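The structure under discussion appears below in the form of structure tokens.
Missing here is one protein chain; the remaining ones are kept as they sit in the complex.
The first chain written gets the first letter, and so on, giving A, B and C; residue counts start at 1 in each chain.
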Amino acid sequence: MNTAKLLLHCPDRAGIVTDITNFISVNNGNIIYLDQHVDHVENIFFMRIEWDLENFLIPNEKIQDYFDTLYARRYDITFRLYFSDYCPRMAIFVSKLSHCLYDILARYTAGEWKVEIPLIISNHGDLREVAERFGVPFHVFPITKENKEEQEDRELQLLQDNRVDFIVLARYMQVLSDRMIYKYPNKIINIHHSFLPAFVGAKPYHAAFERGVKIIGATSHYVSSALDAGPIIEQDIVRVTHKDTIPALITKGKDLEKIVLSRAVHKHIERKILAYKNKTVIFE
Amino acid sequence: MNTAKLLLHCPDRAGIVTDITNFISVNNGNIIYLDQHVDHVENIFFMRIEWDLENFLIPNEKIQDYFDTLYARRYDITFRLYFSDYCPRMAIFVSKLSHCLYDILARYTAGEWKVEIPLIISNHGDLREVAERFGVPFHVFPITKENKEEQEDRELQLLQDNRVDFIVLARYMQVLSDRMIYKYPNKIINIHHSFLPAFVGAKPYHAAFERGVKIIGATSHYVSSALDAGPIIEQDIVRVTHKDTIPALITKGKDLEKIVLSRAVHKHIERKILAYKNKTVIFE
Amino acid sequence: MNTAKLLLHCPDRAGIVTDITNFISVNNGNIIYLDQHVDHVENIFFMRIEWDLENFLIPNEKIQDYFDTLYARRYDITFRLYFSDYCPRMAIFVSKLSHCLYDILARYTAGEWKVEIPLIISNHGDLREVAERFGVPFHVFPITKENKEEQEDRELQLLQDNRVDFIVLARYMQVLSDRMIYKYPNKIINIHHSFLPAFVGAKPYHAAFERGVKIIGATSHYVSSALDAGPIIEQDIVRVTHKDTIPALITKGKDLEKIVLSRAVHKHIERKILAYKNKTVIFE
Partner (left out) sequence: MNTAKLLLHCPDRAGIVTDITNFISVNNGNIIYLDQHVDHVENIFFMRIEWDLENFLIPNEKIQDYFDTLYARRYDITFRLYFSDYCPRMAIFVSKLSHCLYDILARYTAGEWKVEIPLIISNHGDLREVAERFGVPFHVFPITKENKEEQEDRELQLLQDNRVDFIVLARYMQVLSDRMIYKYPNKIINIHHSFLPAFVGAKPYHAAFERGVKIIGATSHYVSSALDAGPIIEQDIVRVTHKDTIPALITKGKDLEKIVLSRAVHKHIERKILAYKNKTVIFE
């Protein structure tokens, strides 16, 4: 089934749901999913609506324009339109740890996700062998203070050449420059190895051990220019005890990290995330 | 804010969402909540919609009739209509264990739930003191094989006299007769002390200990005529280890039971549950 | 069965376990529980050992002295000795929220815990009625900047008169002075409504909403002079979504708070917690 997915938000007003469902129905689109949410604090209306394109009267390439003209301007709507037959293109950034990379490549190879992975980028050569096992091109860009700008230029060029839609930082241990972040707004997914906002920054498992917490966590979020402070997509936790040493926390945490990151990537691919200000609306 | 809540299901067909949202909008109702679900296996459409009644043009007492005439017949819709200003009346059935009863009465007294509790019924006198602490009338109906029918008649009369809308079995250790269940279809909420369908019937903690499980659970469900087999509303679990004896399982389980039961009761009061066949759709 | 429980820690050295188990065995004590832990970072040995006193050759009142003389000095052991037939005395401090208080009093009244609760102290009169329902004396000490020292003096006197062993802050919304904390070192249990160290201080649910987290938590800990920074005893979390408003977070959080606090209190009563520096060892 070919479908269109429309994610939108706008100031809340009576009649929006009716108008938009009407637009789809009168043009012979069968709505197969609708979920909406109103943030009564900000007074913002959010909606995700998906419909079968089979008998839809408006050709795919004109939907964007029609919706923009007929509704978006009237209701001050910000929206994104996606088609289910497009396969998004994703780049992976890694450093030295392999667990998240393996988890993503196993899903990719097994066909779990509708996504293309044209390339992996790393600041170290360590994981080249993993990439080769799965036949995905691997590019190394060692980064130093001096060459960071130049290397990122080359990375950006490579991403553009590969028509990359979004980026997954699979334990990439290098802060991206703002320039890079602005190029991919809410399109760079990071995994941080703590339940944010606890333990921002480096060595969260060491900090968790030091504090004596009884649960540790992992958080996937979109990257914003503030460190570990972008919109949170998914979090999960695992219980720990006084018996867990720092290496034990790291081992337990790895399982969390890979699952939490993969859940976030999956939702992103499925177009179930709408980021607004510094939060996400996650449709089910 | 006074609102109407409409829960419905019907065979899935294009145009339903549009028609129903239209019905509300053209009559000046502002939709403040809409969630829908399609069961593609059974091809059933489910919806919960809530709207502000302030400027709604149809008087409350006529909405049921109008909706029935205009839409329910056309789409073969089964629906229930609720008004937020009505306070549902709930009876509690208990036996000897107090933890669920205390949890419910504490919430009730603290004003957490919009509900009236006109009475507590028990087959034992043990918890009279608890009921008295909270000033709720307590009625004892000892049940034997011989007097079961007669006692249930008296209970049913009492429930009717008190205009009871739904019943909560807060660890009531007596099987209800079918007659009683049919009087309150999907209106009797039970808590079973296992993660159903594991450990149906008596002494689930003993069975869990015997089997050596590493998690135990609790399940709240609507009572149907098949034992512990009605539509599940809510479940939760807690980890256990080989160190947990049967009394330890019971202690851990009590906390689960009361929380899981109270979550289910709260959802029922908020009209967020739609039971269909032997399952529930839980709107958020 | 009357038992002795010994909790101890000391610099780690070979032979300690053997010596201590020997001490109990040669004196005809039957060990019914033994758990030990070594913190290899600090090189500290921790142990909890419990034995049946029935045939134990050393009289109860001399065990402390014998153990001190024979082992504590030799191994530089810090230890506490408890007898199962002593019923610890606990004071509850509350302000205006009743959910934790109800949960504790229901357990107390139902006989779940081996504890005496001679009194409840509050800085407000709101919960007097709850205390009266359960027949526990309720004392109000309104606190202002000006009278804080004087009021705490009166509270300390009252605690002493009632031979209170430990204090539970059941959502007591008033910071204790250091003087009070030093009087009850690792004997004041607080519940904080976040997964610490995230959201220290006031209004953590508001902060969680603002940050857009996908899980919220609760943390019980011993009170130290640094705000919300004492040794953590127990934590738990619950999932939330973008649909959860601040009142919804507060409602979900209340269930967490009361369960997490009661778990901590129960472990404290059972003598399963050994606080060391700013962490806890929790024996099972």
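Points to keep in mind about this one:
Assume a contact is a pair of C-beta atoms (placed from the backbone, for glycine too) under 8 Å apart; a residue touches a chain by one contact, two chains touch by 3 or more.
In this text the structure is predicted, and so the values were computed from the model without any measurement.
When you scan B:Pro11, B:Gly125 or B:Pro197 for touch with the missing chain, the hit is B:Pro197. Checked against the hidden chain, the listed residues B:Glu112, B:Asp236 or B:Glu270 yield one contact partner: B:Asp236.
The missing chain lies against subunit A, touching residues 98-99, 102-103, 106-107, 109-110, 112, 133-134, 241, 243, 251, 255, 259, 262-263, 284.
Within the entire complex, the positions of subunit B that touch the omitted partner chain are 37, 39-41, 195-199, 211-215, 217, 231-237, 241-243, 245, 278-282.
For subunit C, the list of residues touching the undisplayed chain reads 14-15, 17-18, 21-22, 24-25, 30-36, 38, 239.
Operating definition for what follows: only the chains that are shown with their structure count from here on.
Averaged Cα coordinates give subunit A a centre that lies 42 Å from the centre of subunit C. Subunit B and subunit C have CA centres that are 36 Å apart. Multi-chain contact residues of subunit C (touching two or more other chains) are listed as 241, 243.
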